[in-house]
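Note that one protein chain is taken out, while the other chains of the complex remain in position.
Our next item is chain A:
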Amino acid sequence: MADEALFQFLHNEVIQYIYKSSEHGEMENGRCITKLENMGFRVGQGLIERFTKDTARFKDELDVMKFICKDFWTSVFKKQIDNLRTNHQGIYVLQDNKFRLLTQLSAGKQYLEHAPKVRKHNGEKLTCQALFIPVQLSPHKWFSLPLSLQYLAFTCGLVRGGLSNLGVKSIVTAEVSVMPACKFQVMIQKM
């Protein structure tokens, strides 16, 4: 058994490392999220292999999602997902009201507010900017992601990797509305 603190510190270092290497300019900022996500993906693949060693075959997609919410989440974050919702058309929303990797950050709005707003209203004050990472969604569209999202990218990958090894191809995104609660949205890609 490893200690939780160790994983959290390691996770912080991984984020730090990925973002520092982007400062040298070889990489767009948005790709950091992708890189983190990919690392999570690989870890998720490995973990699910270990966790499902002795479980029976899953009946359907919902069964898989339930496993992720209960067993997988408990093994990794020591609690279950608090709320699972679905539109029965391949979109699932997993809500965690007290997400482990965010509990160490400020619970206020400090790391939450959207940067574009800050910039628009007082163009001179750029002090808040450092907290946000600009992400390019399309060639003409830049978004700034709140700092807290850095802390979710790895986990998004974790979920996607887990699902992928259970035969479910998906896209996983995350959003934070109130710290330290967050929602993971899983969009199943039909084969």
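Note that in this section a residue touches a chain if its C-beta (ideal position, glycine included) is under 8 Å from a C-beta of that chain, and two chains touch if they have at least 3 such contacts; residues count from 1.
What we mean here is this: contacts and distances are computed from a predicted model.
Taken from the listed names "Electron transfer flavoprotein subunit beta", "Trafficking protein particle complex subunit", "2-oxoisovalerate dehydrogenase subunit alpha" or "Light-independent protochlorophyllide reductase subunit B", the protein name that UniProt assigns to the chain not shown is "Trafficking protein particle complex subunit". Where chain A meets the chain that is not shown, the touching residues are 1-7, 9-11, 13-14, 16-18, 21, 35, 39-40, 42-43, 46-47, 50, 75-76, 78, 154.
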